[in-house]
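Every protein chain but one is kept in place in this view of the complex.
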Amino acid sequence: MLIVMKPQATEEDVKRVCRKIEAMGFRPHPMPGAQRTAVGITGNPGPLEPAEFETLPGVAEAIRVSKPYKLVSREVKNEDSLIRVGGGANVLAFGGKELALIAGPCAVESREQAFAAAERVRKAGARLFRGGAFKPRTSPYSFQGLGEEGLKILAEVRDRFGLLIVTETIDPENCDLVERYADVLQVGARNMQNFSLLKRVGRSKKPVLLKRGLSATLEEFLMAAEYILSEGNYNVILCERGVRTFADHTRNTLDLSVIPAVKRLSHLPIIVDPSHGTGKRDKVIPLARAAIAVGADGLIVEVHPEPDRALSDGFQSLYPEQFEELVEQVGAIARVLDRTLNSAPQANARR
Amino acid sequence: MLIVMKPQATEEDVKRVCRKIEAMGFRPHPMPGAQRTAVGITGNPGPLEPAEFETLPGVAEAIRVSKPYKLVSREVKNEDSLIRVGGGANVLAFGGKELALIAGPCAVESREQAFAAAERVRKAGARLFRGGAFKPRTSPYSFQGLGEEGLKILAEVRDRFGLLIVTETIDPENCDLVERYADVLQVGARNMQNFSLLKRVGRSKKPVLLKRGLSATLEEFLMAAEYILSEGNYNVILCERGVRTFADHTRNTLDLSVIPAVKRLSHLPIIVDPSHGTGKRDKVIPLARAAIAVGADGLIVEVHPEPDRALSDGFQSLYPEQFEELVEQVGAIARVLDRTLNSAPQANARR
Amino acid sequence: MLIVMKPQATEEDVKRVCRKIEAMGFRPHPMPGAQRTAVGITGNPGPLEPAEFETLPGVAEAIRVSKPYKLVSREVKNEDSLIRVGGGANVLAFGGKELALIAGPCAVESREQAFAAAERVRKAGARLFRGGAFKPRTSPYSFQGLGEEGLKILAEVRDRFGLLIVTETIDPENCDLVERYADVLQVGARNMQNFSLLKRVGRSKKPVLLKRGLSATLEEFLMAAEYILSEGNYNVILCERGVRTFADHTRNTLDLSVIPAVKRLSHLPIIVDPSHGTGKRDKVIPLARAAIAVGADGLIVEVHPEPDRALSDGFQSLYPEQFEELVEQVGAIARVLDRTLNSAPQANARR
Partner (left out) sequence: MLIVMKPQATEEDVKRVCRKIEAMGFRPHPMPGAQRTAVGITGNPGPLEPAEFETLPGVAEAIRVSKPYKLVSREVKNEDSLIRVGGGANVLAFGGKELALIAGPCAVESREQAFAAAERVRKAGARLFRGGAFKPRTSPYSFQGLGEEGLKILAEVRDRFGLLIVTETIDPENCDLVERYADVLQVGARNMQNFSLLKRVGRSKKPVLLKRGLSATLEEFLMAAEYILSEGNYNVILCERGVRTFADHTRNTLDLSVIPAVKRLSHLPIIVDPSHGTGKRDKVIPLARAAIAVGADGLIVEVHPEPDRALSDGFQSLYPEQFEELVEQVGAIARVLDRTLNSAPQANARR
């Protein structure tokens, strides 16, 4: 159920609706829009009676939501969501005309490696830095990340280079630690249906980057996001990173058609990871161009100062000079679509 | 690296090898076999020098393990593992000649429902009871299980009906609670690569039922088990429950060829879940027969006293009388393969 | 539209219905059943008026068919079809209580090889011999079969060993040749939607073995069979041979759940090919057992007198002694299901 307020409804009208929902034992989700506010309801076991709400002051109408996901749906909020990341002067947004570039190594391996990567990607135009401190690895015997030490290095990267930090959190307890350092909490593909973790990041104040699972349908992907929103955190950025198919020329099959499909159903921004999506360095730039051309709101790319020495994912990490090339090429594609890269800090100050 | 002891090696010889491994900063995994003990080594960043060990008393040879998984591998332990479940008089084993039947509802919904299900499946011959208290659901708005209340009902089921309890744990913290009640900790398909959870159940004293992920390759499946063994819990039962493909006549595609494939590479037992594997009630019995025929060590089946009223998975749950039919049919197939159902408690008393 | 005749309807009543259908410009498909005859109609662009037929003598009712496939459907013919193969004294049936075993090499390589294989599989109990004379190969540079020379060798095998011949036809023109030699025309997986070939075998007098395509849904599989029946050849045997998925431990993923799914929707028999279905010799026997346990009507298995010298598919071909083992094991499973192998010629003389 969605309660759509009249354009002239007052803040008190909205609060009255919320109080009524709470009094019924359910949870209200006020979602302010440019024209008017809507209030989503979750927690109700079945359909509610519209008349219960339509008689309240300021209510335009009460409508039933036809999809299994509600808060992520365009039925509930038609305008694109702008997800703001960072704070103070260093803030930017996912989901608007400006495209976001997240770049950096698969894992933080050392202060030197992270700084070398950060310097290069910053110079090339990235505004966000990726790097894992806690790495979910297929093998228990593989490098699992530097842990909190890695997080501290990431915090230094932010201070030194003005890059916002995107890093992965791997379980609810670990999230307590990661959210102290990160600007964006990443939930990895293998955890897309780790519902305990989804609920935990749903209670965080930090925006969440949610990667699509290896065999997730569109509906499951949106439902995973719904878990996060239903806990109160509306700042979710989706990420397509390839799905698992029979095809063996790439590590995963990048499903770019999911971008317009998400855009049609949801107001959330979605970016693309061409590094995991292909698993091969020489495919990253072409697929990055395609991702922007299809309408993605940004990219997350693995860049390593010395890919051949990387402790993980070296074969899919770009050399820094390749990343510069990528930025140039996707920037040109972006302009065709009347979008720009949010690479220049001053350009974002306007927001 | 695997240190194979001579048949006549003493316990002290084994301990000496373990101490040496620890002194090198790695972790020893002594694995006693019928003929002789082997000691696996994990934690070493690269290959070790065999001569370091072959000169120690009681050591037959030090061999390199060629697979990425070690402890789960037949290279390290050639004989089938017998995983003992339960305690006291109520104990049975997975992986021997006797096949294990786990049956019960998708979720514990109430004391009445659980008792009704338990009575019927016990009478039909099941020795283990399944039922979720914490349910990972695709939608945040679906029934998520009764929580600890559900676990208490399961404990009552054990006391009343002599059934051993298999129930799911969904995150590391939750595991503290679940292991107090369960005889077998289930890790669900969506959590197969939730490595924090795998490590946690790897530190439990309770056996673990590990379900194959929806898009897990055989190697990833065995690596997930390796996570558990590498933490010291060698009591892992694998479970095939269908994978995700293009085929749409069943909810998942049950991949029965993985049973002989696992048997070839690993000493761990593997069972089959024909309920999730097909998602359709009328397919459960035929696929259960096929699972036993292909060589599985048991079955886990959803049975509900009133499937049409089930809060989850009703369409794939058997009616109790269908479960009786299943037991009869798979029992007959088992006899052809010179195996029996471990349905009669006295039959297991021998172990 | 399906015209169901009354039990006491005369042959003339049936003919009258057929003439009326023809007069309307459509095609009648009379399908005699144990109780009564039904007449399917194809070629009609949209639904017909039941009253047009229900007023004719001998007609019980005219019912609309709800599936896109008609003639293969249980809506049109509820009883299992018995597909008779061979002629004279050497005849057997697919789809009854007796299970059919088809065995032989991937390709006919020489008279000696074919005879050696035939002798062994005949002795082990097979009644049908497989062997390709025209091989559809992924590479243009691979052995493509002996052509008509291979067909002549197959005819000799029939004469000498009393085995019925199953061999592949690869295009409409080629079918003219193959049907002169074969007892059963095989349409391979890669040709499952080669509609020109389907129409051509649909005009043949010989039964057709139709293999499921590598990525065919159940509906597409049944529609491919419908093509054959719609041309007038109702003698179609379906065959599951594995589908293409991400799983890499077998060459294909054998989808045994399709057997009960076909049985539910169609009256046609279905057999299983565990050789292509797994692509690995050591998986063939376990999956053959599972195929019979799940309810398949028979098996088609690759057996080569010297697999290590085979010109194609050697790694998945059984040694003759393994085939004997397979026959013994699946025979025991069959008895549990109250079925028998149609291996003894005299046993089939009754039909």
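For clarity, chains are labelled A, B and C in written order, and residue numbers in each chain start from 1.
FYI, contacts are C-beta pairs under 8 Å (C-beta built on N, C-alpha and C of every residue); 3 or more make two chains touch, one makes a residue touch a chain.
Computed from a predicted model, the values in this text were never measured in an experiment.
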Omitted chain's touching partners, listed by label: A, B, C
Hidden-chain contact residue, picked from the options C:N90, C:Q193 or C:T340: C:Q193
Chain not shown: contacting residue from C:K6, C:R111, C:K152 or C:R244: C:R244
Option from A:N174, A:S230 or A:T245 whose C-beta touches the chain left out: A:T245
Candidates A:L82, A:A155 or A:L218 - the one touching the absent chain: A:L218
Residues of subunit B (touch criterion as defined above) contacting the omitted chain: 244-246
Sites on subunit A contacted by the missing partner chain, in the whole complex: 215, 217-218, 243, 245-250, 253-261, 264, 277-278, 282-283, 286-287, 289-295, 329, 332-333, 336-337
Touching residues on subunit C - with respect to the absent chain: 42-43, 68-70, 136-141, 170-174, 190-191, 193-197, 199, 214-215, 219-220, 223, 226-227, 230, 244
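Here, only the chains that are shown with their structure count from here on.
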Two chains sharing the most contacts, counting C-beta pairs only: B-C
Chain whose mean Cα position lies farthest from subunit C: A
Equivalent interface positions on subunit B and subunit C, same or different at half: same
Central chain (by mean CA position): B
Distance between chain centroids, defined by C-alpha means - subunit A, subunit C (Å): 51
Euclidean distance of C-alpha centroids - subunit B vs subunit C, Å: 39
Residue list for subunit B, restricted to those that touch at least two other chains: 215
